[in-house]
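Only one protein chain is missing; all other protein chains are in place.
So, chain A:
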Amino acid sequence: MITSSEKQQLPPGTILSGKWNGRSYRVEKLLGIGSNGQVYLVGSGRSTYALKIGNETAELQAEANVLASLDRRERGRPPFLLDVDDAAVGGREASFYVMQYVPGVPVRSYLRQHGEQWFGVIGYRLLKRLAELHAAGWAFGDLKNDNILVGSYGRVALVDFGGMTAMGRGVRQFTEIYDRGYWAAGTRTADPGYDWFAFAVLWIHVLDGKRLMNLTRTLLPQNRHPRELLALVRTNAALKPMEPWIERALEGRFRDTDEARELWRAQLQAAQGVKGGEAARVPGWMKGLFALSALLCASAAAFWLLK
């Protein structure tokens, strides 16, 4: 459901000239349609960015505020938020903000292209990103397949911060099948557990989407319960080994997101061990990849600390 005026797409080549800050952007293509605006790939000078434009000035500004606050909190990386401005579009004024462009594809497409065995690393990286947000006092809120872009070698980036909510407040934007409240598993108050729940549903959606969709269509509202999700997990070959972890996530039983991440890794290793012979080749490079990512993480941390 979007505003009628937002259904109109900007043709490639459209120039958006900022009214306040004076920067202008050339529309290259539509990247996605959000609840309160459209996201375009735009060029300015020799760089490309992602630009979100819509008519709900206050809502867009609220999202920009979240990005700005993350940028303040996470110094030492390039900022997410680059510009906030208004531009005339077809005779009407629209508001926009400009972000770093993150190339990548949603999790599901990535696994389809590169193989399901990537889900472990992607999940691990995602939990790491969530841990950072949680430590900064935010829940991501609208965690779902479309909002997670995976780049080369399973690098993940979260996009669309419209659901990001300060801990203790009502989650601003959510997607029903990922929502803890929808599954009668708790409130819609932003806390780390809200994201863990959505994270668990994410993997069911990504690895067993058809059955999940079918379940949500057929289940009566009064029967919605996390055990229904677990029943899917138990009967899916790819998800089954992760069942203990997923159960804890659905019930919110982690001390914090760092613990969730450590246990995710441990569960993956245990799962690999169980598979034995046939998978022997996989754990080798998987471990190597973990070591590499740990090394990268450590060196990034060292770099950041020394800086």
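Please note the rule applied: a contact is a pair of C-beta atoms (placed from the backbone, for glycine too) under 8 Å apart; a residue touches a chain by one contact, two chains touch by 3 or more; residues count from 1.
The rule is simple: contacts and distances are computed from a predicted model.
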Check: Name the absent chain by its UniProt protein name; which of "Protein translocase subunit SecD", "VWA domain-containing protein", "Sugar ABC transporter permease" or "Acetolactate synthase" is it?
Finding: "VWA domain-containing protein"
Checklist line | Identified contact with the non-displayed chain, of A:Phe80, A:Phe174 or A:Trp196 | finding: A:Phe174
Item checked: Options A:Ala68, A:Val105 or A:Ala135, residue touching the unrepresented chain -> A:Ala68
Note to self: Can you tell me which of A:Thr57, A:Ser109, A:Gln269 or A:Ser293 touches the chain that was removed from the display?
What the structure shows: A:Thr57
Margin query: Need a quick check: the contact residues on chain A for the chain that isn't drawn.
Written below: 1-4, 20-21, 34-36, 56-59, 61-62, 64-65, 68, 84-86, 93, 95, 142, 162, 168-171, 173-176, 181-182, 187-189, 221-222
